[in-house]
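Notes follow once the structure below has been shown.
One chain of protein is taken out of this complex; the other chains stay put.
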């Protein structure tokens, strides 16, 4: 069974992401302490708390409006590298989503890919750089493939999540070439990337809330 | 048997004091850490090292010259409270010792009392203030009494040492009213005074080296 | 965690309140967390703004004032500020001659300033030029990394470019002066202890009693390598040698030598370090034209120091010596 993503579903997705980030705030900061500056959890939680408040206040109707509000609040409250990256991703997703009241699985997959492209446009990350790209990119690929093969949104997102998790774990042996972790050189090897970890939660939130 | 204190004996006395201070440097600093600023051992050792070098270089002949050189070097190298106090004490002892080649027990006791008076003139300490006075003053009293009763210098100094040790120990329950320790108020109670400890070593050095 | 703070979440806004109260000739926009020169915008003068994560004080807020910055944007601790802040500051300090963004090279700072410039230009047509500092020789400057971090040179650049702006020079000119400073400056830092981010409550990294980190930045990130504790003399060599092998500092009008404290190290030790640095420079035939010793770009309560050398010419020195009136750097006025 395929279902679509309307404004309410999009809001549920973002809210679940906020909950996961809050729950794992210390984990994200802990990962960032090892190869960064110990603020990724605090940053994302500050941003997603602001997003949750804005969604509650404005109750946007369409998925595009939900995504746009999310992106704008993240840009305005997160700072650091993740603020512009996540912010741009959501703003690009909003544009790709268009004005309609809901997204079918193919439209949703296209929006997610637009978000990924936004991250690349802003941060110029490539595969293997040890960033959020390394989790989100395989997730987008898996989602595209599953949707193309006619899977339900629910199943497609389950596959995307497995791909994101594998991508996240694959960052452990990588030598960082982008962001703060790149300053550590060889010492960045052996640690899981914080952004890849949080973006996997974004996919997990989708798998938990979308697709009926 | 009474013997006298000549320049060589005075030098031996001061050298033994320097040795005791060096050996107990950490103890003195440790005591000063509890109720002062953790430098009494360093201060006294720096001073007595300079004194030892000066005595070796100048080889003064009379006790007065030994004592004067000691006082001058201490004033010039110790600083803190103990520099002027010990320095003044030795300079006053030198003056009291007079130009003669040696001191008999009575003369030695008079010199030590002059040193004590110098400490009082400089620092205005009274009995019970928890300072070096509380060890040196009973030592001077005991020395006077023993010498007056005809004891040998050796025996008199042994009695002076017992008095100094008792005086030193008596500083433990005292509430400090002079020097840095007085800043602590009630918290100074229960700690042995560092200056009373070092001045007891001065008496111990005399007991170990003077009086044959 | 032992800090003079209230709620860790309020550190930045409360420090800004303290700065506003302590320095009545500055103006603080508490909502946007921007510190302004009291008389900004100065008509006809290029506006200079900088900013970054908090925790590096006096950088940047302590360098706002006549002859230096027009505004400083304060992010959360160690987190670059958001575009809204820099966009607001850019519009507020534009005196008609355009605005220079002084950005330390960190992915987050660069991206947030970039978005701010786009925003401000789109909204008011103000002309913005950015200069990115990247002076930290501890980091390989490579296409395969985020590039070198901006550290100590930022302080010197803000002073020197600020003086150029004060002289009434054009945006292009001021930007060129700023780039020259960045091109001619190099830094390297080390840590004896880790700092503690207030929101985390514990040191960012664990360091043994007999260990130190060489090649740290200013965000509590571990350095390039962990080595046994060493003397000031050895540490000076570990910091200065990589700087000297990265750029030729001999000849010309000498250098500005800057020994910086990272927040938890007292001045006594910085002077001991300066003596060692000066000895190496002397041996290397490098003349010292000016010096700066003190905590100017810090990393919370981290104990440690960094060394920055800036090769100078007549113009740079003249601009360095020009009057400046800020909370943290002041002379000539």
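Think of it as A, B and C in the order they're written, each chain with its own count starting at 1.
The criterion applied here is as follows: a residue touches a chain if its C-beta (ideal position, glycine included) is under 8 Å from a C-beta of that chain, and two chains touch if they have at least 3 such contacts.
Bear in mind that the values here come from a model prediction, so they are computed numbers and not experimental data.
Remark: the absent chain touches shown chains B, C in the intact complex.
Contact with the omitted chain, checked across B:6, B:37 or B:117, is made by B:37. The missing chain lies against chain C, touching residues 2-7, 11, 14-19, 21-23, 54-55, 57-58, 62, 192-193, 209, 212, 229, 231-233, 235, 263-276, 278, 288, 291, 293, 295, 298, 300-301, 303-305, 325, 330-333.
Remark: the residues of chain B touching the chain excluded from display are 29, 33, 35-39, 42-43, 46, 75-85, 87, 122-123, 176-180, 182-185, 187.
In the analysis below, only the chains that are shown with their structure count from here on.
Averaged Cα coordinates give chain A a centre that lies 76 Å from the centre of chain B.
Chain A and chain C have CA centres that are 32 Å apart. Inter-chain spacing, taken between the CA centroids of chain B and chain C, is 55 Å.
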